[in-house]
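Taken from a larger complex, these chains appear in their original positions, while the remainder are omitted.
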Amino acid sequence: MAGKTALVISAHSADFVWRCGGAIALHEERGYDVTVVCLSYGERGESAKLWKQEGMTLETVKTERRKEAENAARALDVSDIQFFDLGDYPLELDSGAKDRLVDVIRKVQPQFMLTHSQYDPYNTDHMYATRIALECRMIAQAWGHNPGEKVLGAPQLYLFEPHQTEQMGWKPDVFLDITQVWEKKKAAIECMRGQEHLWHYYTNVAENRGNHFRRNSGGQAGGRDCRYAEGFQSVFPRTVDEL
Amino acid sequence: MAGKTALVISAHSADFVWRCGGAIALHEERGYDVTVVCLSYGERGESAKLWKQEGMTLETVKTERRKEAENAARALDVSDIQFFDLGDYPLELDSGAKDRLVDVIRKVQPQFMLTHSQYDPYNTDHMYATRIALECRMIAQAWGHNPGEKVLGAPQLYLFEPHQTEQMGWKPDVFLDITQVWEKKKAAIECMRGQEHLWHYYTNVAENRGNHFRRNSGGQAGGRDCRYAEGFQSVFPRTVDEL
Amino acid sequence: MAGKTALVISAHSADFVWRCGGAIALHEERGYDVTVVCLSYGERGESAKLWKQEGMTLETVKTERRKEAENAARALDVSDIQFFDLGDYPLELDSGAKDRLVDVIRKVQPQFMLTHSQYDPYNTDHMYATRIALECRMIAQAWGHNPGEKVLGAPQLYLFEPHQTEQMGWKPDVFLDITQVWEKKKAAIECMRGQEHLWHYYTNVAENRGNHFRRNSGGQAGGRDCRYAEGFQSVFPRTVDEL
Amino acid sequence: MAGKTALVISAHSADFVWRCGGAIALHEERGYDVTVVCLSYGERGESAKLWKQEGMTLETVKTERRKEAENAARALDVSDIQFFDLGDYPLELDSGAKDRLVDVIRKVQPQFMLTHSQYDPYNTDHMYATRIALECRMIAQAWGHNPGEKVLGAPQLYLFEPHQTEQMGWKPDVFLDITQVWEKKKAAIECMRGQEHLWHYYTNVAENRGNHFRRNSGGQAGGRDCRYAEGFQSVFPRTVDEL
């Protein structure tokens, strides 16, 4: 299964852990090389605990957040993690930053991509990242962008689970059994020392998505005994040889 | 692959041909036993050509429609076709008819089911059939319905392509390559002598869905050279071990 | 313009007045014969003022409501008004009642039909009437329903304005200038003695829809000086020779 | 606060526990009299564990389910619980059953009502119950229905949390802090001996809704320290004197 790859586009440096840490670890175990791009560190908006410490500086916050993300990536066996350091609250990509993301997409040539939901009134960085993911996927497909490079095919874009799913209009159409890598995801979650209040929350989410997996795989009449799962929403239709 | 089964619920006796004839023929080739239930013959509402003949009677229309459907089923290698003869325009299922459908569902124990779109302002029989399919799927899952029988698991319900898709709010999330069975679908379509005006229409649909298959499987950068396809909308989420 | 016809399907006997009285009067002036079918008198649910009178009986309420509706129909020059007297709160049509409505549809052969919104959590009779209108339109198109009768073509179904439009998910896509028949609509409204609290309300609606007409016909740069209008939502696409 | 009342319409006899047990217990503590109507026992479709026992009969299942529901109701301090025993999978209400429900609504004169989501492809009984709740609310408002009785005002209809919220298109717009009654809800949940697999699931739900409560009440900048919550979707707009 050599050569399979996937790409995660994470608005802030912790998003990939809560939302698709299981998918990352599982696909690494299945032979994928998973690349994670953190567009920002979430240094301004998602680091309240650090900012509550006296004398905190932006650089220190970034350094701490980067360490946490690197630790989590290690726990998940991430093949490559890149920090674009573009700033958060708000996140903004100029033309150069988009090109940089296109370069990564083309280099990785992912079988599938993962990013945020299409709508998020609480956190406009999240929906902005999704908009950018779609735009850069399109650019990466353009034969006239850096002619001579290998252009991108048509990888699925999965939207991972946002906080407060119903408010985001997010509807999962696929559940992934992450039972076999749960301990890795748990370890990654526990690297996020600044957001300890979310550890239990996302354990609950994983358990309850496990219940959804069981239901949709057969329920009490043959459902798989999945303990932990993650849900994803597909942007594009699938192409198959069997329903 | 012995033991795999699928079930099509068709409001009128021709619907299964235009809308999922390719899926039927393909899965038969893949070892599935596909059962088709025609809830009515479409004898009142979808047999204009016959009714334009002098002296036509309801029984004759039904007989003709049944012959056409049986011929088409044969062309598609359908394992079993059943005619419930419940009347059309409007189609209505009383409690007994629902039980009869539940019996079929339980007997077939389908890996997946196929039926109409959830909305159809042109043809309320279609959306009614979908409502009934959901209701009977639920009843078939009930341990207290005919206790002792094998209850149903959680098969996917695919909604096949309606006429004028956009007016029905139907959005395909999966495209199935039916190139290898296209000749069978074509033959089945041509059994529908009363609706010759639709032969070319659904050939166009199959070709254009082939284009969509190619786009979504990679486009000009590696897309599969699919010539004919069918699209389906899933009602329920999938459960997977790999994205 | 002889031979043009239209059909209004009104759940309760006053609905046609508030919601499309202008359209009726205007099309009568333009040579249409407009038929109104009142499925019920709204005798139980929309006659509070009458029921507050001592000793009131169902028959008296019906008689009063019928008189009001007939007066209003006269004010609007309605060609034909029919009372099906099927009961309200809830309204229900059995198979015979549907056939009766199909008979009217076929006899009228309307260029267009008018009925309620598709959703109404306040008044389930309204959305039920729309469901029935779609079903009966379909039956009227069936060559096998009363073979030999002239079948129905494909008339537009317009959904007239419900109370509290936003709660019903109703979105008008056409505004009709009813300025020239406003006095007729006003007279019809004032026939509704039992619902005097709505006279001013629907005058406001007509004025404000006039504003919308002006905006959408050009605004301050050439908009038509319409004073009163009605809005409608189309269920089906239009077919045209010019955009 | 004497005289305040609320009404829960539960398709099956356990639904009220998982979905709004906290709301019930809390409002009882606040002086409301809460009435629960169980339209069925869920005896066929939601009692798999019982049916797996040898020699089980429908009557025994109903008896067991009733006991569980009564115990849970007691744990929640429910003022009145009524079992309509209308059958499940599918649930159906004829005209008489609707009248019976209208009678309860009028007798209770609830400040607010609680029922299921508007859509549920897994469980059509649930969405049917909601349709009936809207219809009976409307009938209860009709001055001509049993003239002389006190008619219903315009109570809010809250839709409680379904299983797999995103698949149902359910979006909560209000979170209720149930921390002070959590032990009661927990006790009620543990009365449901036939559905032990859901105890942990709905504990997770309550905890995570607590997180949503905290976020929406101020987050890390002043959010209330709510531990357990329930979410509800309102069907109708609110009327207020202050935003």
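Note that the chains are named A, B, C and D in the order they appear, and that numbering of residues resets to 1 at the start of each chain.
Heads up, the rule we're going with is that a contact is a pair of C-beta atoms (placed from the backbone, for glycine too) under 8 Å apart; a residue touches a chain by one contact, two chains touch by 3 or more.
It should be emphasised that the depicted structure is a prediction, and the values quoted were computed from it without experimental measurement.
Q: Since every chain here shares one sequence and 4 of them are in place, how many copies does the full complex have in this file?
A: Taking the entire complex into account, the copy number is 6.
Keep this in mind: only the chains that are shown with their structure count from here on.
Q: In the touch network of chains, how many steps separate chain B from chain D on the shortest route?
A: 1
Q: Would you mind checking which chain's C-alpha centre is most distant from the centre of chain A?
A: C
Q: Which listed pair, A-D, A-B or B-C, reproduces B-D with over half its contact pairs identical?
A: That interface is repeated by B-C.
Q: For the interfaces C-D and A-B, which has the higher count of C-beta pairs in contact?
A: A-B
Q: Please tell me the distance, in whole Å, between the geometric centres of chain A and chain B computed from their C-alpha atoms.
A: Roughly 37 Å separates the two chain centres.
Q: What are the residue numbers in chain D that touch two or more other chains?
A: 48, 122, 167, in rising order.
Q: Edges wherever two chains touch, nodes for the chains themselves; is that graph a line, a ring, a star, complete, or other here?
A: The chain contacts form none of line, ring, star or complete graph.
Q: Go ahead and list every pair of chains that touch.
A: A-B, A-D, B-C, B-D, C-D
Q: Which residues of chain B touch chain C in their complex?
A: Those in contact with chain C are residues 43-45, 47-48, 51-52, 56, 58, 61, 88-90, 121-125, 167.
Q: Which stretch or stretches of chain D touch chain C in the complex?
A: 98, 131, 134-135, 138-139, 141-145, 147, 157, 235-237
Q: Taking the touch rule as given, give the residues of chain D at its contact with chain A in the complex, in rising order.
A: 48, 122, 163-167, 169-172, 197, 200-201, 204-205, 207-208, 211-212, 215, 220, 231
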